[in-house]
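Every protein chain but one is kept in place in this view of the complex.
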Amino acid sequence: MLRQASTTITIRASRPGLQEITSDVREFVNESGFREGLLTAFCSHTSASLLIQENAAPAARRDLEFYFERIAPEGGPYEHDDERSDDMPAHLRSALTATQLSIPVAHGRPVLGRWQGIFLFEHRRGTPERQIALHLIGE
Amino acid sequence: MLRQASTTITIRASRPGLQEITSDVREFVNESGFREGLLTAFCSHTSASLLIQENAAPAARRDLEFYFERIAPEGGPYEHDDERSDDMPAHLRSALTATQLSIPVAHGRPVLGRWQGIFLFEHRRGTPERQIALHLIGE
Partner (left out) sequence: MLRQASTTITIRASRPGLQEITSDVREFVNESGFREGLLTAFCSHTSASLLIQENAAPAARRDLEFYFERIAPEGGPYEHDDERSDDMPAHLRSALTATQLSIPVAHGRPVLGRWQGIFLFEHRRGTPERQIALHLIGE
C-alpha cells in the first residue's frame, strides 16, 4: 500500500559554498522504512539552492564554488542593493542551480550514483539557518 | 487513500521576463483538496521556463531578467537563426533554469518559504500563450 512521509531538516552551513547533506537525506529514508518510492528535497529559500555533485574531490568542490562566484559575481551591475552585497548574486546562483531535487528510492536507498552527493549550496555569508523540506511517497 | 489530480493552466505573460503564477498553483492545490502530497509544475515549452524566486523586491526581479539577457544574449554567435532573434537565447535561458518544479504539500499548502514565489520565465517577445501542466499526488 502506497504511503507518504515528510519532514523538514534544518541546516546551517559553516560558510558559503557546498555543504553535503546526503547523510541527512539517507537517514530520513531509512527511518521512514520505504523500500521503493520517490524522494523529494525542496529548499525553502531564494538565496540557497540544492545540487548533486561529486562527493569525492575537495578541489572539484572549490572549483565549482569559484565558478559561480565568477559568473554571478558580487559587485555586478545590480539595481537591487538594499540588502547586503551578497544578496543579488545569491538569487542569481540559486536561479542557475536547483531549488528542488527528486530521487527515486530502490531497495531502501536513494539511487545515487557512486560519486554523487546531495549538497546544500549556501550562497550567503553569515550562514543563516536553512530549511529543507523532505517528502517521500512509495511503499 | 492516496489519489491524483491534474490540470493544465494557460498563462500569457504581458512581456518577456518573470510572471508570478503562485496564486494559480495555490488555487489548484486548494480546489483539489489535498492535505499532504507532492505538487509538480511542468512547462511544456522550450523557450519559457519555471523559476522559484523572491516575490518581494521588483528590483531583484529586474536584475534577474537583465542577468539572463547578458549571459545568453540576443545577437550571440548562433547558427540557428531561421526563427526570430529571440529564439536561440530563449532556448539557452530555458536550459539554464527549470522546466519542472516539484514542491511538497503540507497542511493543504505548497511548502514555499516566506519569500518564495513561483514564476513563469517568459523568454520570448510577442508573449505567446504558455501551457503549464500541474500534477498532484497525495491525499
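Each chain carries a letter (A and B) given by its place in the written order, and its residues are counted from 1.
Convention: contacts are C-beta pairs under 8 Å (C-beta built on N, C-alpha and C of every residue); 3 or more make two chains touch, one makes a residue touch a chain.
Worth saying up front: this structure is predicted, and the values here are computed from it rather than measured.
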item: Sole residue of B:L18, B:L64, B:A98 or B:L112 that reaches the chain not shown, by the stated touch rule; value: B:A98
item: Hidden-chain contact residue, picked from the options A:R62, A:R84 or A:R125; value: A:R62
item: Contact set of chain B toward the excluded chain (per top definition); value: 2-4, 6, 8, 38, 40, 42, 44-46, 71-72, 76-80, 82, 87-88, 91-92, 94-96, 98-100, 102, 131, 133-135, 137
item: Hidden partner interface residues of chain A, rising order; value: 2, 36-38, 51-54, 57, 59-60, 62-64, 66-68, 71, 96-98, 101-104, 106, 111-113, 115-116, 137-139
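FYI, only the chains that are shown with their structure count from here on.
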item: Chain A and chain B: spacing of chain centres that average the CA atoms, whole Å; value: 20
